[in-house]
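Every protein chain but one is kept in place in this view of the complex.
Each chain gets a letter, A and B, in the order it is written, and its residues are counted from 1.
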Amino acid sequence: MSTQSAPHKKRKTDLFPYLMCLPALILFVLFVLAPFFTGLYTSFFRWDGFDTMKWVGLDNYKFSLSDDIFWLSLKNTLVFAICVTIVKNIVALALAFVLSKSFIGRTVFRTGIYLPVTLSYIVIGILWVWIFNPTFGLLNELLRLAGLENLILGWLSDPDIALYTVVAVDSWKWIGYHMVLYLAGLQAIPQSLYEAADIDGAGPLTKLFRVTIPQLNSTIVVNVVMSMTGAFVANYDIVYIMTDGGPFHSTEVALTHIMTTAYKYSALGKANAMSIILFAIVLIFGFAQLKMMARDDNYNN
Amino acid sequence: MKKLLAFVMAAAMTFSLTACGGQKEGSGAASEQEKPTVVYLAEVPASTEEQKAWEEVAADFEKESGIHVELRFQGTWAEIPQALQTAKMSGEQIDLVKVGIGTIRSTLGPAKAVMDMTDLMADYTDRFPEGVLDSCYIGGHLWAFPYADASCTTCLYNKTMFDELGLQPPTTMEEWVAVSEKITAEKGIMPMIFHGKDGWSWPMLYFDTFAQTSGNDSIAQVESFLQGSTKFTGDAQKQGFVLIKDLFDKGIMTSASFDTDADGMIATFAQQKAAMMFCGTWDYDSVKAASDFEVAAFEFPLMVEGARREHAFGVGDGAISIPSFADQNNIKNSMKFVEYLLRPEVAHKLLTVNTPKFEVVKGAMADGDTVTEYLNQYVVPNSVMFLDWIWPSEVNDAFSQTIPAVASGNMTPEQAVEVVQAAYDTAVAEKEYTYDWWNTWTDEDWAKVTPQLPE
Partner (left out) sequence: MKKSLTMKQRRILSAVFWGIILTVMFLICVYPIIWMFLGSLKTSGEFYTNIWGLPDTAQFVNYLNAWNEGQLGQKFINSLIVTGGSLLILIPVNCCAAYAIARLRFRHRTAIYFLLLLGIMIPSGVLGIPTFTVAMKLGLLNSHFGLMLIYAAQSISMGIFIMRSFFISLPKELEEAAMIDGCSRFGGFVRVILPLTKPGIMTQVIFNGLTIWNEYFMANIILTKPELKTLPLALANFTGKHSTDYPTLFAALAIATIPVVVTFILAQKSFIQGISAGSVKG
């Protein structure tokens, strides 16, 4: 009761919003910001993880920017991110539309399409690599049965194709995840809006573009930003198990190159410098996306 | 809803309290231990039998010596350096650690993370068969002792199929091509399979081709390259790439090898969709278990006239060492455990759990099958150390990426050797990589890794 009346009487700073954010801020500062700044700090040192750290100033950044493979990996990351963002969101949104309608077996379909999200990378690695296997793989076998022999390719060994193969598997794994977010978002759209549109005699397409998409805006922003940033900063596992950056760095993304530098080359300083550069890129991309897409920031104004 | 939230909060509190309480009890129990304790850090054993064997050995040792051994099995082999690092940061006790000798040479050694065990081990060198300890000497000092099976690269073949076709395993390139042609013609399958999807596998082929193209001087030439005395751009170096490309051009291997991972290679061979495979001895047990035909081994054939066949071999992929941050006063206890581990009956118990192919510690050998006998008879005497235990990861990765590029015609051997040379140059420039770090150390550096035993 007191929280309610106090701010109205005096024009003091209202503490309530700050108190609501406080636990999150404390945890975030302790276990995200503090470690992150430690990482930033070590990027100015040469360090193998064991011996004493040696201050090298901006050398690690210079090394990173003159590293051809790093540039190549950034290019690949960008291609990867754009492709998976488009594929995941379009397919997931379409599936969410269909699966938000009520029909028998809906739960089975929803659960089925979500399953790849739960699947271990160990299984995904073996299974997909074997599906693409040229000798006993399922995919080439299917193509052969369909009489499409000329479509048989070196799915993971052709440098022009391998990256897109990884894109396909990554999309497959995460479509269920985005579908769930879209489903939850769709459920939040008030039914009354559709009823009103019905009264106006709107067709399904009109309803889609006049009601659903605008109402879904914040969910779309969440999905696009998450798939985009995820493709930049959290795609290590999928690339590692599918190709580990090969053949000839054609699927090298920033994270695989960073992990290799950190744990195989024991150059933690340089790896952190590359991470910080990557972070800066994602920061620009992420906030540009938010600015461009988020119309709901005017809430309450 | 408020009630629910209150419940949630209360539950969260209870959780935190119990969790905290649990931790305190745990640490209290640890400090109560009066017994001297030796902590042994290693990767989680791959089988329950091995884990049980270690637990029994630790218990027996405690009965005999009164020293408690804490077995700290953490993560995988590749994660041990990281586990060692976090233990060092948090001041946890680690007395013995199992790592790869290649990791010591490239990382832990120059970082002064492990002790010089030369003097400590002086009394026990006779516990190992002749030559086994050689690979654990770096710069004339012993940094670890091997305590896991050795391994080598080898060719395996489907003996049942070879007998049926009246074929003999090839010894020269000509024979290899002829055998391959016959297999393709008669069986309609690829002659040989290799796991080229795994980038790390490609240097394995290069070890064997370069041994021949360098005139059986591969180690010395690589050392000279790593010391900066010579460039890696000579003819022998390029020729090593060319010979691997020949395997594909001459129909011994097919493009299928580029897309096949290690498990896929085993599957292809076991399904008789390839008659030969090039692999490491670590693959042999899986191959044998999966194949319902007779599997035999043959030496990588001679591809260069006038050269000798040499095969990559290594002992010390699992080697026990003492971290340099270990408590000096406890080294005596650690060495008692080491002595115990090196007794023939103990070594036999621990090392034969995983059907070893080679005798690493005296007494630690089970009866081998024909392939094991063949490897010991022909491969071991003609062996050179795995080059990837000598050159840094940057150089190894350059090979991993360039060899398949050359073999598939996407790159020339001339470009490939330049990439390798550039990888080395970058490591020197960015990390101050020095091959012979032991020669650059000051007395102060040595003091960090030299055990100061009491008395």
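By our rule, a contact is a pair of C-beta atoms (placed from the backbone, for glycine too) under 8 Å apart; a residue touches a chain by one contact, two chains touch by 3 or more.
Quantities reported herein were computed from a predicted structural model and do not represent experimental measurements.
Check A:58, A:82 or A:119 against the missing chain and you find that the one touching it is A:119.
Check A:226, A:239 or A:267 against the missing chain and you find that the one touching it is A:226. In the complete complex, the hidden chain is touched by one of B:116, B:263 or B:359, namely B:263. What chain A contributes to its contact with the hidden chain is residues 1, 3-4, 13-14, 16-18, 20-21, 23-25, 27-28, 30-36, 38-39, 42, 49, 95, 98-100, 102, 106-107, 109-120, 122-124, 126-127, 130, 136, 138, 172, 175-177, 180-181, 183-185, 187-192, 215, 218-219, 221-222, 225-226, 229-230, 232-234, 236, 254-255, 258-259, 262, 271-272, 275-276, 278-279, 282-283, 286-287, 296-297, 299-300. Chain B residues in contact with the hidden partner, per the touch definition given at the top, are 1-2, 5, 8-9, 11-12, 15-16, 19-20, 22-23, 26-27, 43-48, 51, 72-79, 82-83, 85-87, 89-90, 92, 262-263, 266-267, 270-271, 280, 282-283, 285-286, 289-292, 317.
To be clear about the criterion, only the chains that are shown with their structure count from here on.
Chain contact summary for the complex, chain A toward chain B: residues 46, 48-51, 59, 63, 67, 126, 129-130, 132-136, 154-157, 159, 243-249, 260, 263-267, 270.
By the touch criterion given at the top, residues 78, 81-82, 84-85, 88, 106-108, 110-113, 190, 193, 196-199, 255-256, 258-261, 263-264, 267-268, 271, 273-274, 392-394, 397, 400-402, 404-405, 408, 410-411, 426-427, 430-432 of chain B touch chain A in their complex.
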